[in-house]
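Left out: one protein chain. Kept in place: all the others.
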Amino acid sequence: MTASSSLFSCSMHMEVLTPKISKWPKNFVSCHSKISYVETNYLKSTCYPISRFFCINNLKKTRQRDGIHCFSEGQKFQLDDVVEAQQFDRDILNAIFEVARDMEKIERNSPESQILKGYLMATLFYEPSTRTRLSFESAMRRLGGEVLTTENAREFSSAAKGETLEDTIRTVEGYSDLIVLRHFESGAARRAATIAGIPIVNAGDGPGQHPSQALLDVYTIEREIGKLDGIKVGLVGDLANGRTVRSLTYLLAKYKDVKIYFVSPEVVKMKDDIKDYLTSKGVDWEESSDLVEVASECDVVYQTRIQKERFGERLDLYEKARGKFIVNQNILNAMQRHAVIMHPLPRLDEITVDVDADPRAAYFRQAKYGLYIRMALLKLLLVGW
Amino acid sequence: MTASSSLFSCSMHMEVLTPKISKWPKNFVSCHSKISYVETNYLKSTCYPISRFFCINNLKKTRQRDGIHCFSEGQKFQLDDVVEAQQFDRDILNAIFEVARDMEKIERNSPESQILKGYLMATLFYEPSTRTRLSFESAMRRLGGEVLTTENAREFSSAAKGETLEDTIRTVEGYSDLIVLRHFESGAARRAATIAGIPIVNAGDGPGQHPSQALLDVYTIEREIGKLDGIKVGLVGDLANGRTVRSLTYLLAKYKDVKIYFVSPEVVKMKDDIKDYLTSKGVDWEESSDLVEVASECDVVYQTRIQKERFGERLDLYEKARGKFIVNQNILNAMQRHAVIMHPLPRLDEITVDVDADPRAAYFRQAKYGLYIRMALLKLLLVGW
Partner (left out) sequence: MTASSSLFSCSMHMEVLTPKISKWPKNFVSCHSKISYVETNYLKSTCYPISRFFCINNLKKTRQRDGIHCFSEGQKFQLDDVVEAQQFDRDILNAIFEVARDMEKIERNSPESQILKGYLMATLFYEPSTRTRLSFESAMRRLGGEVLTTENAREFSSAAKGETLEDTIRTVEGYSDLIVLRHFESGAARRAATIAGIPIVNAGDGPGQHPSQALLDVYTIEREIGKLDGIKVGLVGDLANGRTVRSLTYLLAKYKDVKIYFVSPEVVKMKDDIKDYLTSKGVDWEESSDLVEVASECDVVYQTRIQKERFGERLDLYEKARGKFIVNQNILNAMQRHAVIMHPLPRLDEITVDVDADPRAAYFRQAKYGLYIRMALLKLLLVGW
């Protein structure tokens, strides 16, 4: 989670841009070779166009976008893997969001709904996460792609058989064009991306990262509020254990004049590393225990679930924490008309059900925005711009 | 199961007919709005056409069917959800059966085999039922549609996370165009249909309903015997616990001059509510303990499995019950040449294996008819007539 451990799978360079995979090689064996070199902690990848068709196609698309999103300090943007939120800077985020907007407009059975036809995505889930899996599988299918599903991939590496993640990845990459990986160990996605010749998408690695969730959160704010610079965001609930709010905070720091409020029970307060990071980046933040006051100030009230499983035996602490900051009609009354309530879901009773009917309840729309973000990522990884 | 608790998702009205979903809305968010009003216990839904193409298409199809099946008291037929057997009257049943017949004729890679291209069905199964799931998924794929599978959806609402069914449905409807729901609680499908903006198909809700099974049973009789009015049906086996035979009985009561025989061990006799219902509808029924006699009279011998799991500790009662009424060569000898044997499957030894070779053994054909019924339901729910 620190800068020094970052793997930047997005590289900036001047060449014709193609993703890791841009064509079924003649013999299915990836003829793409990652020419990688490590430089001041970043792994940069350079890909060479394989098919003339895709070259031309990409050239055209790239040219079309010149000067809009694809330049960052005079360089173009390329996406090889999605490993962690830190790999995205503001320009890349904007570029992804623009593609996501295009995804929202795709109509059933239109040519755009078939851009991933012939591509095969494997969902390799070492722990179940039906919500995330369905979102990725829906995204792939909405673009005409196909899916291989593995819900209980732990069997691959069972104690009895003991295969390494690396070996599993090298096998599964033979069967598919992209792997969506959910793993129980922090850093697993990075290890997979290092070994794989095809794109890896991190769909959560233990206590580590869940970058597509972070992206969809920022995209939701941009879509619902219309801007990211100058926004005020209240992060509420379990700020100690929620990787969602940690990643979101990290990404928000890339925008200007952002103000962040932390509202949480004492036992699950935001940790110092994130606070220090915000301070170092000049981001204004404060802690508060007055949710009504914060709600009246904010553009976004981002509520999270108190995670019972983190409290172990101390259910008394859990019960005390969970009832402390509830988003209800009272909070709605305090909120401005343009503001919204977000939540990564699932929701228990930290947002009361009567809030759902209010147009400012954005959490189900947020889940839907996640679909578009994942469609955008799959498109960028498999066929490029 | 009583009339006063019925949710009629099929409504009769004069307008242009479209299903809940007839086109991918521009931004995937369903622009369909259920305009619902409750009237003498029925929830009626009205939909407005979204796409010109589908309007014209539907108008043509509707016109073609005018006066045949789609009028009931001068009104047309529309299918929004499939929640329970009670929602279907005789006209609607006939209309569905006609579509199912069309489904039987579809050839591989014909245009008709692609009518659900671009549609995405989610199978949300809170308890496993491989047979039902495969049947629905095959039906969707035989029509060119795609499938998102969730076999162990209980995880969605695990004690640890505690999400409500309603929240899950609102999330999954963002990813798909139709949800096939299997749940362990009676009434779950109705709750889902009430909250969802896309069609819900009940694939069994605990001890409640399993309407597509009831439909396929009636369709099988119509296909095998050639009529439904005037038929004689022997229901055999576990009549107390089998929701299949209860639903079938309910539907058979909609036809004329039907005679029903109940043949079951004493401990699993048909309950009084169904008998009273038949009597109130003027349906002739009797109980018998002479399976040979009944078999000689009937057009259909509908055998069911004695469900061991219902007997708890009383395995002695189970053993006594299960051996009592077996369909074997002896029963075949008593049966008329045109008559058939049905069974909802799985079968244990209540039909002996040597019966399988007899052309009157209809139970595997019955499973196949289920495929056509499910194809018909998916077509009607997603693209209408």
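Structure notes:
Think of it as A and B in the order they're written, each chain with its own count starting at 1.
Everything that follows uses one rule, which is that contacts are C-beta pairs under 8 Å (C-beta built on N, C-alpha and C of every residue); 3 or more make two chains touch, one makes a residue touch a chain.
Given the structure is predicted, the values throughout are model-derived calculations rather than measurements.
Touching the missing chain, out of A:Asp102, A:Asp167 or A:Asp257, is residue A:Asp167.
In the complete assembly, the contact with the undisplayed chain comes from B:Arg141, out of B:Arg90, B:Arg141 or B:Lys269. The chain not shown here is touched by just one of B:Arg90, B:Arg154, B:Lys269 or B:Arg365, and that residue is B:Arg365. Contact residues of subunit A toward the unshown chain are 23-24, 26-29, 117-120, 122, 146, 148-153, 155-156, 160-163, 166-168, 170-172, 174-176.
For subunit B, the residues touching the absent chain in the complete assembly are 104-109, 113, 128, 130-131, 134-135, 137-138, 141-142, 149, 151, 305, 308-309, 345-348, 353, 364-365, 367-368, 371-372.
Simple rule for what comes next: only the chains that are shown with their structure count from here on.
Look at where the CA atoms of subunit A average out and do the same for subunit B: the two points lie 41 Å apart.
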